[in-house]
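Starting off with a structure, shown below.
A single protein chain has been removed from this complex, and every other one stays in its place.
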Amino acid sequence: MTIREIAEWLGGEIAGGIIEGKPEIDRVAKIEEAGSGSLTFLANPRYEKHLGTTEATAVLVSRELDLKKIEGRASVIFIRVDDPYVAFLHVLKRLTPTIDPFTSGIHSTAVISSKATLGKNASVGAYAVIGENAVVGDNTKIGEGCIIGMQTQIGEDCLLYPNVVIYHQCILGNRVVLHSGAVIGSDGFGFAPKPDGTYEKIPQLGIVVVEDDVEIGANTTIDRAVMGDTRIQRGVKIDNLVQIAHNVVVGEDTVIAAQTGISGSTKIGKHCMIGGQVGLSGHIEIADYTVIMAQSGIHDNIKEPGKSYFGYPADEARKAQRAYIAMKMLPDMLREFTALKKKVADLEQRLLDR
Amino acid sequence: MTIREIAEWLGGEIAGGIIEGKPEIDRVAKIEEAGSGSLTFLANPRYEKHLGTTEATAVLVSRELDLKKIEGRASVIFIRVDDPYVAFLHVLKRLTPTIDPFTSGIHSTAVISSKATLGKNASVGAYAVIGENAVVGDNTKIGEGCIIGMQTQIGEDCLLYPNVVIYHQCILGNRVVLHSGAVIGSDGFGFAPKPDGTYEKIPQLGIVVVEDDVEIGANTTIDRAVMGDTRIQRGVKIDNLVQIAHNVVVGEDTVIAAQTGISGSTKIGKHCMIGGQVGLSGHIEIADYTVIMAQSGIHDNIKEPGKSYFGYPADEARKAQRAYIAMKMLPDMLREFTALKKKVADLEQRLLDR
Partner (left out) sequence: MTIREIAEWLGGEIAGGIIEGKPEIDRVAKIEEAGSGSLTFLANPRYEKHLGTTEATAVLVSRELDLKKIEGRASVIFIRVDDPYVAFLHVLKRLTPTIDPFTSGIHSTAVISSKATLGKNASVGAYAVIGENAVVGDNTKIGEGCIIGMQTQIGEDCLLYPNVVIYHQCILGNRVVLHSGAVIGSDGFGFAPKPDGTYEKIPQLGIVVVEDDVEIGANTTIDRAVMGDTRIQRGVKIDNLVQIAHNVVVGEDTVIAAQTGISGSTKIGKHCMIGGQVGLSGHIEIADYTVIMAQSGIHDNIKEPGKSYFGYPADEARKAQRAYIAMKMLPDMLREFTALKKKVADLEQRLLDR
């Protein structure tokens, strides 16, 4: 595509540089690696330092970018757009040849129960197993080695990458993506102590419901409910190695980064953003639009929507950050405190001596 | 079952409400969701607020519950029992229809070495692989896609959910439950630095021993020992995504929540309770009956049994909590401290001026 074609297609505005004689854009690249013929973008200010040196043919920048920052770079064309990253993604998708990693059709080695139901155009990879009375919707692709339990229902247009396990009786909506090694519907962690100090297993008789448009990362685990359901609502995105315990509810369009753990019966609101390695206690409720920063520990309800939290144990982000900064000053303060105590004792003595 | 039948079966005592004309109990439910015909329970005081509004036909409560809290709820029957949760579980099990997610028999696609030994009534799912000289005990169920290494021994009445991997030469006792994606017997993480800065792999020649009545969660990993064994003792319950390093010993009836990691050669006592996302250093010993709260970091031996720990780095729980509370007061204190220093300097000056 020519630069003009790209700018027009993206609704962008051309700035700086001489457009004549520039090569066509045939690939995209990172700003620090882009060469002639490449399109790149600037979204994160951390990368602004590359504006003066990038060898890209064209750079997508924000309409807000101060044009002074790109002065004197006549060899590069800048295209100003509303959201340079999203614009870049559109070009990326268009220019990158992709392959479909799923094989089509039903592989001859797939073991599909005669009582299971497969939708139109559903595909099933080698060595996948689909249990009794399971249902797989139209156009859904089941990767190699996936195990779908009895009575489990999977909607339309889902992608299950290889070696996913879904236990019996779970329900997945449409357009759900599950990455390899994800386990859905394993038993919740429930054991009642007996008088002799051993434990009795609490039967986990509920299910997991994963609603439409959810994506779940590799090796993430979502436990089935004691009774009722563990529920991942529409549009939720979950990263790798996340643990979701029994009876948890994750609200619509909430995003959860890698290695976070949510304890039993906790309810996360809608549109929350939860960082990596966060831990949430059981039986608490988190308001909509809450932001929880990485590695925080949340032990109590969060009732007011739209606030940010940080720390272990967590506090409102600004307050927590002040506390952590103060903590770094603590060793110096302790030294000064000892000196001050001595000084006050001196003063006291001097006053007595008069 | 009628309310009277349930109360009698559980050894409970009926309180409040008019029993005549009440429907039979045909299902169980959470206290906030229960309707007519449901039995529910109250164990966690957090849920006491629902006592006044629940529409359950009957509620299991503790014999300790203050009866004033249920006054005026004539439409609901309360059954007082020793442990409402455990009593509830008994009813739950009795009323809930369950399915056995394991298929019976040896699936025709299972690859079982001619040198392996299978006990009576053992079942093996599709695409499971059982290696040379492996032993599977009576009534043990091996799920689809499980891989059992050479010379590994599995006891009786075990359940291995789909896609579990057990490396060679490991030993499992009876009634062990392994959830999907669990990996038992992978190499411990051991590398000796060489003078040129690269690493030499330390051979991991030991095994993993999992004793009777252990349950291990989905995608949990337990590494084999350098030599000797990594040992999970009788009755231990381990949640999802937990990491147990080489040569660790976990004592009887200890419970470990999700995403906790135990470093090499550490010995955990019996009857400990370890929260989620806890980290334990290597080569330390933890006394029996120790409680470690979620996300704590334990760097040293814990010698006295029965204490609670919290924090990063952890301290005795009460002490640690005081420190964390104090930390939140720190920014204010810093401000006051600066003011106090000024005040003392003023006093000093005034004293000099006289």
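When the chains are written out, they are named A and B in that same order, and each has its own residue count from 1.
Definition applied: contacts are C-beta pairs under 8 Å (C-beta built on N, C-alpha and C of every residue); 3 or more make two chains touch, one makes a residue touch a chain.
The shown structure was predicted, so the numbers you read here are calculated from the model rather than taken from an experiment.
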Q. Looking at A:176, A:241, A:262 or A:302, which residue reaches the missing chain?
A. A:241
Q.
Of the residues B:75, B:117, B:151 or B:308, I need the one that contacts the missing chain.
A. B:151
(Q) Can you tell me which of B:37, B:228 or B:305 touches the chain that was removed from the display? (A) B:228
Q | Positions on chain B where the hidden chain makes contact | A | 109, 111, 127, 129, 131, 145, 147, 149-151, 163, 165, 167-169, 181, 183, 186-187, 189, 191-192, 197-203, 205, 219, 221, 223, 226-228, 241, 243, 245, 259, 261, 263, 277, 279, 281, 283, 297, 312-313, 315, 319, 322-323, 325-327, 329-330, 333, 336-337, 340, 343-344, 347, 350-351
Q | Touching residues on chain A - with respect to the absent chain | A | 28-30, 33, 44, 46, 83, 85-86, 89, 92-93, 96, 98-99, 101, 103, 107, 109, 125-127, 143-145, 161-163, 177, 179-181, 213, 215, 217-219, 235, 237, 239-241, 253, 255, 257-259, 271, 276-277, 294-295, 312, 324, 327-328, 330-331, 333-334, 337, 340-341, 344, 347-348, 351
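Just so it is clear, only the chains that are shown with their structure count from here on.
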Q | chain A and chain B, separation of their C-alpha mean positions in angstrom | A | 25
